[in-house]
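Just dropping this structure here.
Omission of a single protein chain aside, the complex is shown with its protein chains in their original locations.
The block that comes next holds chain A.
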């Protein structure tokens, strides 16, 4: 194999808004091997853009999820997002077999059946948010008033946060994800507030167990109480902005393609189409490994771009088209391999209920600004909208 010095590109690319992903990805997919890129902090990482290659990277045991390995891509910080502290129980950053102890303890809580049982509670939450929006007038910011609170309220119910505390919980998680509206200090303070609250919740459930996730995990005993706080923070953070952004972007897409309103297949297609977690699955090689003919040395960072993979025309016909009738289930919007999203079945139900109720109860819903005027999160790890002004 001859290896000429590869051409280095700057990364992340600016997302042009809709249509996402950045048009530059198509050019990357057409190149041989992988694409060497330079992060704003100067680090060099390999970009992986083809569907088949992303799946291969995410299932290769020589490739690690642990940010403590030297060379792990620091995409978050380069975008101005503070680095997530390595708190015990943050198992998305652990490799097998350490990772598996946490995952195995949690999967009974997220089975298809268990999530179905949460339907009535999710429907109630969605209805309450819509009641509040309708009571407040004939316009709203669908991000702040609907897309952000719904997943936060669903997760706090799942964790067993008492109803009286859910507003506190929601306000702190909102600060945590607001890139523009909050400063680093405010985000830091919100994260500390939440961690403190969660530790207290764990202590309360230790004393007074009830029929909820925290009590069951404590009873099972495979996760220590001090690790449990990290696990709960992960559930909260992993499941909040991702779901919120996907709901909001999906509403825009449905308003642009109204023939798909009311069709539940739109859920899977919005996941593929928007691929909000494009920069979430970060990796580092811990041994030399060859991917798509490219030698990646131990200690080199790898960024599998799920949005690029989900728009690969070798795996999806006319990928730039929003077409819920396609069979899109092999998309990698939730990642692939042992870290594939634990909350995916919850997300599917949540999004289905959110879209159905929103358009049923507000059939005249429309954008309050021209679509070209929407403000996208170019600067976030998770793709989304800063705000979504709507009226009815």
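Operating definition for what follows: a contact is a pair of C-beta atoms (placed from the backbone, for glycine too) under 8 Å apart; a residue touches a chain by one contact, two chains touch by 3 or more; residues count from 1.
Going forward, contacts and distances are computed from a predicted model.
*Asks:* The hidden chain: which UniProt name fits, "Oligopeptide transport ATP-binding protein OppF", "Amino acid/amide ABC transporter membrane protein 2 (HAAT family)", "Pyrroloquinoline quinone biosynthesis peptide chaperone PqqD" or "Ferredoxin"?
*Replies:* Protein name of the absent chain (UniProt record): "Ferredoxin".
*Asks:* Could you tell which one of A:13, A:338, A:367 or A:387 touches the chain left off the display?
*Replies:* Counting the whole complex, the residue in contact with the absent chain is A:338.
*Asks:* Among the options A:8, A:107 or A:321, which residue touches the chain absent from this view?
*Replies:* A:107
*Asks:* Could I get the residues of chain A that touch the absent chain, sorted low to high?
*Replies:* 58-59, 100, 103-104, 107-114, 329-330, 334-338, 340-342, 344-345
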